[in-house]
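As you look at this complex, bear in mind that one protein chain is not there, while each of the others sits in place.
Order of writing sets the chain letters: A, B and C. Residues in each chain are counted from 1.
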Amino acid sequence: MANKIRVTAWNEFRHEKSNEYVKSIYPDGIHGLIKQFLETNDDIEVTLAALDDPANGLPDEVLNNTDVLIWWGHMAHHEVPDDLVERIRHRVYTKGMGLIVLHSGHHSKVFRGVVGTNGNLSWGRDQKEIVWNLLPSHPIAAGIPDHFTLDIEELYCEPFYVPQPDALVFGSWFEDGFIFRSGLCYLRGAGKVFYFQPGHESCPSYHNEHVQRIITNAVRWAKPAEFGYEIPEGAPMMQYKPIDEFDK
Amino acid sequence: MANKIRVTAWNEFRHEKSNEYVKSIYPDGIHGLIKQFLETNDDIEVTLAALDDPANGLPDEVLNNTDVLIWWGHMAHHEVPDDLVERIRHRVYTKGMGLIVLHSGHHSKVFRGVVGTNGNLSWGRDQKEIVWNLLPSHPIAAGIPDHFTLDIEELYCEPFYVPQPDALVFGSWFEDGFIFRSGLCYLRGAGKVFYFQPGHESCPSYHNEHVQRIITNAVRWAKPAEFGYEIPEGAPMMQYKPIDEFDK
Amino acid sequence: MANKIRVTAWNEFRHEKSNEYVKSIYPDGIHGLIKQFLETNDDIEVTLAALDDPANGLPDEVLNNTDVLIWWGHMAHHEVPDDLVERIRHRVYTKGMGLIVLHSGHHSKVFRGVVGTNGNLSWGRDQKEIVWNLLPSHPIAAGIPDHFTLDIEELYCEPFYVPQPDALVFGSWFEDGFIFRSGLCYLRGAGKVFYFQPGHESCPSYHNEHVQRIITNAVRWAKPAEFGYEIPEGAPMMQYKPIDEFDK
Partner (left out) sequence: MANKIRVTAWNEFRHEKSNEYVKSIYPDGIHGLIKQFLETNDDIEVTLAALDDPANGLPDEVLNNTDVLIWWGHMAHHEVPDDLVERIRHRVYTKGMGLIVLHSGHHSKVFRGVVGTNGNLSWGRDQKEIVWNLLPSHPIAAGIPDHFTLDIEELYCEPFYVPQPDALVFGSWFEDGFIFRSGLCYLRGAGKVFYFQPGHESCPSYHNEHVQRIITNAVRWAKPAEFGYEIPEGAPMMQYKPIDEFDK
């Protein structure tokens, strides 16, 4: 099918190789499972990429053929080269590439640089999380009930020092007394960004049917728009035209 | 086709009957032309409704089978019954019916009641308008160039005393020194609302290809979401469950 | 002091007369306590008003001398006359009167009519609530810690079918597994609106120091702006001027 949405699922992909318990949950990597459930949809195809791949998995020939980039990183944010961050930022801002940042990616250079934030939050022990649907009219909430429960997930909590989102789709309750804005949409340049909180490497959240639906919805929402003109890469000068000649 | 988007195009439909010049531009009424260009799309079907129809064109059997309601009114806002406004408001808020309000509908009871505004603005003589694309990543801007010109349109100008929109998609320049936020998205309850400024009865704006594309895009954007649960009509009490039993 | 902020604290004021327990918490009424803590500030003066007062406590001579209206209602929303709602709405939209809606006022005609919402939410048994500070840079969060606890408050929970706010200042955690957006700012017409969730009649939340600070902050935030021109009451026509004559 010619017009599938081309997703690249990027994963730091180290926990799954170094930790037996994580490996038991995600034997093909978190990105491997994401590919698997996304590709049950006819309109989506997924390429895998990892930090330790050549060119960190994202050489130009991959990035330039990516409609939506999914990003999972945790302990090695500092190993991601600045020029890769800049290339991603450029592609989101001027080509409209979608960006979906998962869980600990809140502190990635990519999220911080694209959205404009330090991504700070507080965190704590794994516990029960209940995800609440705050905006059922939003495309990313399609098919999602008013709430669903993750029996075990890492605590992330407010204040989350991010910009107020263009749409706040999900919010979460945590057992120990904390809440978190867990699903946030940002429009940046010509592109769209979605941050989603669940997905600690030692928790099986990406196996949850609602989490899978949310990520699938986000891919469709974040794909590049059909632009009616060429988005400029810089700040072009407008040639003066007398107003009577405008659009003639 | 079973799953077409069911649009009802409501028009005050008096100018086109009383004024020969208006009739020459819109011989089938503004709503008639809207039906015509929307139905060139396979996924949209349009029902016509007018103020002077029985039940003002919107008895329950029509309204309950409407996915997106388009509203054009001007001189007879006060003739629209309050209970019809309330039925529309209810359907937007709890069923997710989309609402597209055109031009002078800024002062309709429907727009004021659904969005929460008095809809005040200033206005003046017909003149050249240039519509600028402020948010090319938005679905309603799909296929629209960075700007397009309407040679003659009624002046609407700021300050426009509406709430800040969830998305500001278009802004307009007017020859005499004025600007106007001309394409605005509002999320209200379970529904979506789009206001679009062009469309004075004596101007041929609905014949413009970009205006037609914008309204078509807006229909697709505003259609009811796929809700994953039943949106309540009131404020239900939650039965207490010990948290250990939540979602069991 | 000439330039005090003139607050009118409106209360349904029935629970405190009919229920001994409520009376023990708020012997002077909820509005009486609000007056007491607000007037510990030199820049604020408070007038009391209640549903059963003549003209429902809000004749024109009161409303026209109100900078910020505080609204607490619960069981008698339907007894508030529609024309009073319309007068409040008009004063917010065109005079910039501030409006602070508390707790069960989410279902008042005033909140619904001014903001554009049905105000629906879910609710349940009284329980522990923890209020989280989501936007410490906002004036309404001045002096508020990152969180504070209310040992007992009525459960209000998501989905809350309100418009996305201009600023989401507070969010709340509830013991039984629920969350709620509990402090929301809306700009409407020339005015400002703040909704704050705590304050069930049988809970002592208005005695809490942080709740008092939040309401005090909200009064200062919501007071009418210093307008540099006269806000119009309708939609005035702009006289045509050749652009060369503009502002001459």
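Rule of thumb we're sticking to: a contact is a pair of C-beta atoms (placed from the backbone, for glycine too) under 8 Å apart; a residue touches a chain by one contact, two chains touch by 3 or more.
Just so you know, these numbers come straight off a predicted model, no measurement behind them.
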Residue of C:V22, C:L58, C:V85 or C:L135 touching the missing chain in the full complex: C:L135
Candidates B:N19, B:N64 or B:Q164 - the one touching the absent chain: B:Q164
Of B:G57, B:G73, B:P136 or B:P224, the one touching the omitted chain in the full complex: B:P136
Options C:V101, C:A190 or C:V219, residue touching the unrepresented chain: C:A190
Among C:Y26, C:F148 or C:F178, residue touching the chain not depicted: C:F148
For chain B, residues in touch with the removed chain: 130, 132-136, 146-147, 157-160, 164, 167-168, 171-174, 177-179, 181
Contact footprint on chain A, counting only the chain that is left out: 89-90, 93-94, 107, 113-125, 155, 157, 161, 163-164, 166, 175-178, 186-190, 231-241, 243, 246
Residue numbers in chain C that touch the chain omitted from display: 96, 128, 130, 133, 135-139, 141-149, 166-167, 175, 187, 189-192, 225-229, 231, 243, 246-247
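FYI, only the chains that are shown with their structure count from here on.
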Farthest chain (mean CA position) relative to chain C: A
Distance from chain B to chain A - Cα centre to Cα centre, in angstrom: 32
Separation of mean Cα positions, chain C and chain A [Å, integer]: 37
Residues within chain A bordering two or more other chains: 130, 133, 135-136, 146-147, 167
